[in-house]
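A single protein chain has been removed from this complex, and every other one stays in its place.
Then we have subunit A:
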Amino acid sequence: MTVTPNGFDLDNTGRRIVVDPVTRIEGHMRCEVNVDEQGVIRNAVSTGTMWRGLEVILKGRDPRDAWAFTERICGVCTGTHALTSVRAVEDALGITIPDNANSIRNIMQLNLEIHDHVVHFYHLHALDWVNPINALRADPKATSELQQAVSPSHPLSSPGYFRDVQNRLKKFVESGQLGLFKNGYWDNPAYLLPPEADLMATTHYLEALDLQKEIVKVHTIFGGKNPHPNWLVGGVPCPINVHSTGAVGAINMERLNMVSSIIDMCNEFNRNVYLPDVIAIGGFYKGWLHGGGLSGKSVMAYGDFPENPNDFTPANLHLPRGAIINGNLNEVHEVDVRDPEQIQEFVDHSWYRYGEAGKGLHPWDGETQANYELGPNAKGTRTNIEQIDEAAKYSWIKAPRWRGHAMEVGPLARYVVGYAQGHEDIRNQVDGLLRALDAPFEAIFSTLGRTAARALESEYCGRLQKHFFDKLVQNIKNGDESTANIAKWDPSTWPKEAKGVGMTEAPRGALGHWIKIKDGRIENYQCVVPTTWNGSPRDTAGNIGAFEASLMNTPMERPDEPVEILRTLHSFDPCLACSTHVMSEEGAELTTVKVR
C-alpha cells in the first residue's frame, strides 16, 4: 500500500479491471482499477491513449490563422479553442478589442457553454443515471404527476404526451435498428430511479435534442457559420449595421431579435427542464456521494467572461479565478498563468522526454518529444497492452500541476472556487440546490455534485448571456457599431519577438493556449486543455490526477459492469477524443471491459 502526497491510499494487489475503449482508430482513454474483495476501488490508473501534438503542427504558421487550426482539434468546443487562440495572439501583440466584440464573444462562449452542458447531461451522461428500458414500464399518468410536481411551469406534462413518447420509444427499441439502448447494463442495481422518473428524463432527452439544434444558431449569426464559426484577431468578423443597408450578413435588428429569442429559449429550458431534472434525479441518488476525488481538496479555475474588454483581472470576470489547495476553502490563491513557478507540466509518467528528467516545464518552455516505452511490469506488447505499469510511463497526457499540486478543473471546480470567494450568484445557487436536495454542503464534493454544478452553471450562463445581449444592444443604440480593431493587423506593426497567453473557461474546465511569435510566425504553441488537468497521470512526487482520484474508494455493484466508473469519468465530460472520425463497417462496440 502506498499513500500519495495528495492523500490517497493506493493498493494494487486486488483484482485488476481494465475498461478500455481502444479500437485501432478510436481509442482515446483507458482506465484500469484494482478492486478489493468487497468490490471497492483501491487503485486507479487513467491513460490517455492518443497522442495529439497540436504544438508541432503550428510552427511557422501565421498567428492570425492559429484559431482555424485549433478549432479542428476538438469535436465539440470548436469555438472555445478559437477564442482562446485569438486571445493568446492579442495578448502577445498587445491588441485590444472593442466593447461590442467583447459582448459578442461572451454571448457566443456562453451559448456554447449552455449547449455543451445540456448535450452533456442529456445525451452523453444521462444514461449513467437514467434507465430508458425501465421507462417503458412507467405509468404515463404517474409520470405526468411527477413532472407537474418537479416543474409546474413546464408546458409539456400531460399523460397523453408521455404516453406518446413511451410508444415512440417502444417502437424504436423494438425495431432493433438503433444501438442507443444497446449494450447498457440495464439490470444493474446501480440504477436507482423509479420508471416514471426514467420516462420523464428520457422524454427530456428528446426535448433537449430539439433545443440544442436551435440554440447553436447564435454561432451562425455571429460567426457567419456553424459548426466552424469564423473568428478574428482583434475582434469579431461580423459587421454591425442595424439600419440594414450595409454588407450582406451584417448584424441587423432582425438577427438581434433572433438571438434574443434563442437566449429566452435557453433560460426557459434551464429553469423548467434541466435544473428540475437534476434535482429530481439527484434526490434519488443523494445516498450515492462517491466520486469527489480532488474536488474537495484541490481545484482551480482561470476565470472567464470579462465585463469590460481587455481586462482579465479577477474583479472584472463573471466566472471566478483562483486555486484552492488541500481542502482549505478559507484561502483562495491567485492564479498567474504566466508565472513559470505556478503551472508546470511533468512527464515522468507520460510518454514524452524532457532534456532534464524529473523537471516541470512552464507551457512557454514546453517540449514535446515523444518517448513511448512500457514499464517492466506492463503485460502484453507495445501494440497490444494488456495491463499498464503505472510505476513507469503510462499515458500520452502530460501531468500539469499548479505549484506542484494535482488540480481538478471544470464546472465543479469553478463553483467551489466561486463559493469560497463568496461569489453571490454561485452561493445562492449552491445553497438553493442543497436546500432542495436536503443535503449537507459536503455533498457537492461528488460525482453528483459535478453533474449538478454543470446544471447550475448552465442556468447562470443563461442569465449572463442576457446581460451581455442587453449590453450589446445598448451600446449599438448609443451609436457604437465597432466590432474589430485592425490597427495591428499587419505583421509589420508587430515586435520581432512576442509571447502571450489566452485563457478561457471551456465547458469542461480551464483552458490555456501559450504562444511565442518570432518574425511574424508562430515559434511555439502549447495548449493545456482541461482534460490534461483532469486526466493527468501521476507526477514526479506521486500525486494522482483528478480522474484517478475520483474513482478511489468507490464500491462497485458488479465489478465486471463498470457503471460506477463510467458514471464518474463521464461526469468530467472528458474530451480526449478531439480528433478522428472514421466509420467502421459494423460500428463496432467501442468500450470493452476486460476483467483480469
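Quick note on the criterion: contacts are C-beta pairs under 8 Å (C-beta built on N, C-alpha and C of every residue); 3 or more make two chains touch, one makes a residue touch a chain; residues count from 1.
Here, contacts and distances are computed from a predicted model.
Q: Quick one: find the hidden chain's UniProt protein name among "Hydrogenase expression/formation protein HupD", "Heme exporter protein C", "Asp23/Gls24 family envelope stress response protein" or "Carbohydrate ABC transporter substrate-binding protein, CUT1 family".
A: "Hydrogenase expression/formation protein HupD"
Q: Check each of A:Thr4, A:Asn43 or A:Thr78 against the chain that is not shown and name the one that touches it.
A: In the complete complex, the chain left out is touched by residue A:Thr78.
Q: With respect to the chain omitted from the figure, which of A:Arg42, A:Arg105, A:His120 or A:Arg255 is a touching residue?
A: With A:Arg42, A:Arg105, A:His120 or A:Arg255 as choices, the missing chain is touched by A:His120.
Q: Using the touch definition up top, pick the residue from A:Gly94, A:Pro189 or A:Pro227 that touches the left-out chain.
A: Checking each option in A:Gly94, A:Pro189 or A:Pro227, the one touching the absent chain turns out to be A:Pro227.
Q: I need the residue numbers on subunit A that touch the omitted chain, in ascending order.
A: Residues 19, 21-22, 24-29, 31, 49-53, 56-62, 65, 68-69, 72-76, 78, 119-120, 123-125, 127, 172, 177-184, 206, 209-210, 212-214, 216-217, 224-228, 230, 351, 368-370, 372, 382-385, 396, 566, 569-570, 573-587, 589-591 of subunit A touch the chain that is not shown.
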